[in-house]
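Below: one structure, written as structure tokens.
Taken from a larger complex, these chains appear in their original positions, while the remainder are omitted.
Should a chain be cited, it is by its letter among A and B, assigned in written order, with residues numbered from 1 in that chain.
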């Protein structure tokens, strides 16, 4: 393959080879950047995956497109053709726009305990604090203002953005991304009642985060009470998620923003949890479950599948009436049963 | 107008002139501070807007009140009389309690890249970090521990409170307020499936925030995947809101706390979104829409208006029965249809 010349972009032929797509048309066309179909300028490559945007294919000014075999017939543009345009787009975008590497080194304003140990290529941003016993593997990047507690271990190439907090003794795997403001390992919500007063229960476990995990901005994951809270490999967590103490999230599960999971709940592998779903504590959800947005789960789900449970949106006046009727639903069902009995008795009487 | 003497407070006549209200009674009365009707001491001015608090008007010890014409007849106190007491209160409170100006200058513990450029009157708090290429317009105030990424632009007089993170290349307008802990421009939640594994999709867009925007504490706004996430002028966002990549929020829209908006959704202008509403991705909501608290929106709303959709609160035992009935609602509707058929057949039989 021809050497990569960033300023000159990539040839479509090279992108096809590197992204696993088929080339259709002129492989010598060069593209410099990705763009949306709608806003692409010449020199850009765009993609079509969501059918909703199909009408934009005709008018795009992109120099090349990433499309399915079916859509390829609908455009004369040079194309990367694939059964999975979004995946090929992701690869192409990574080639055209590689993430800038953090320069290795410790910013002079960082506070690093002398007992912390760093492998090669570690980068520590301004005002980060690294406590005693911390171990950072090669090319770990710690952003501005992060606070890394005692004896924390962070695996190779993991990147913590600004102002992430990792409490004492937590473990983070390799190739992890933690976005700004996330808090990993705060005390779980453990309270025992003592003659009408709350007594704090020591939170002694850790948070153990696997490899290739993503943790969104301002997401919080509490440390375990006795055993650990465990986030499996390849788990993807969006922003503002709350995960209680001693939860176990199975490998490859993706959770959208604003989800809350109460303590000691086990989420299976390869689940997909919609935004703002709320899951109670001490229950389990099997591998491969899909939960719709804003669904509330109060007890264990035994069977994998797709579940939902949100109230439909209504015009305000209709909602008022519907909510009032819903409050009477038990009575309504009894009235229907009474009607059935009356009709059956009437029918019996007629016989 | 008489010059303003802060220590001596303001005369009611001056406040009337500056706030656009009518003066009723002794304009020479001086007030030093605002207070609630309930807790006002002499020297205070209180207001009555929410009818719920009307009974407090009689017993208040305030030296003056801000009231409607109707309520003015119910009190002998000197008054600012207006059709909009809350608005006049807001103006009066700003006059009596002006926000303390931040002293210009860079705190010695801040880490400022030499390529950053500051206009006059910029204030940088302790432990703030300002990366390369940042441009701060006049009188921008950056709070303690903020992390401002490369090439960020911030407009005049904008104030970032403590520990705000703004990622690389984001743009913030003038007269913006960002409360503590907000994260602007973290990577959106973009994942492509690659033979059962998740591949991260580069997030290449920015967040562009208009003028006079407010962003609440610990609110998160993700950067766009390709194009930008856009927050229009005069948008007001409360605390702990999550806005996904490529959302567009129209001018003047106000969103209460704990709302989540998934990626690529467009919210119109002058909407009012109640607290904890959850809005799915890739949909749109028209200008002027009102959404009730905790409403879940799963598809595009075509018609402006007021919408709701929360489950009514019930005593626990009633809720258990109602939820069980709700699970049988489809069957109940079929039973009603069967009754209708039976009755129609019976009636037909009787004829």
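Points worth noting:
The rule is short, and it goes like this: a residue touches a chain if its C-beta (ideal position, glycine included) is under 8 Å from a C-beta of that chain, and two chains touch if they have at least 3 such contacts.
Small disclaimer: the values here were computed from a predicted structure and weren't measured.
Depicted are 2 of the identical subunits; the complete assembly encoded in this structure file consists of 3 such copies.
In this section, only the chains that are shown with their structure count from here on.
One simple way to say how far apart two chains are is to compare their mean CA positions; for chain A and chain B this gives 25 Å.
The part of chain B that touches chain A in the complex is made up of residues 109, 111, 127, 129, 145, 147, 149, 163, 165, 167, 181, 183, 186-187, 189-194, 196-202, 204, 218, 220, 222, 226-227, 240, 242, 244, 258, 260, 262, 278, 280, 282, 290-292, 295-298, 301, 305-312, 314, 318, 321-322, 325-326, 328-329, 332, 335-336, 339, 342-343, 346. Across the complex, chain A meets chain B through its residues 34-36, 39, 50, 52, 84, 86-87, 89-91, 93-94, 97, 99, 107, 109, 125-127, 143-145, 161-163, 177, 179-181, 212, 214, 216-218, 234, 236, 238-240, 252, 254, 256-258, 270, 275-276, 293-294, 310-316, 319-320, 323-324, 326-327, 329-330, 332-333, 336, 339-340, 343, 346-347.
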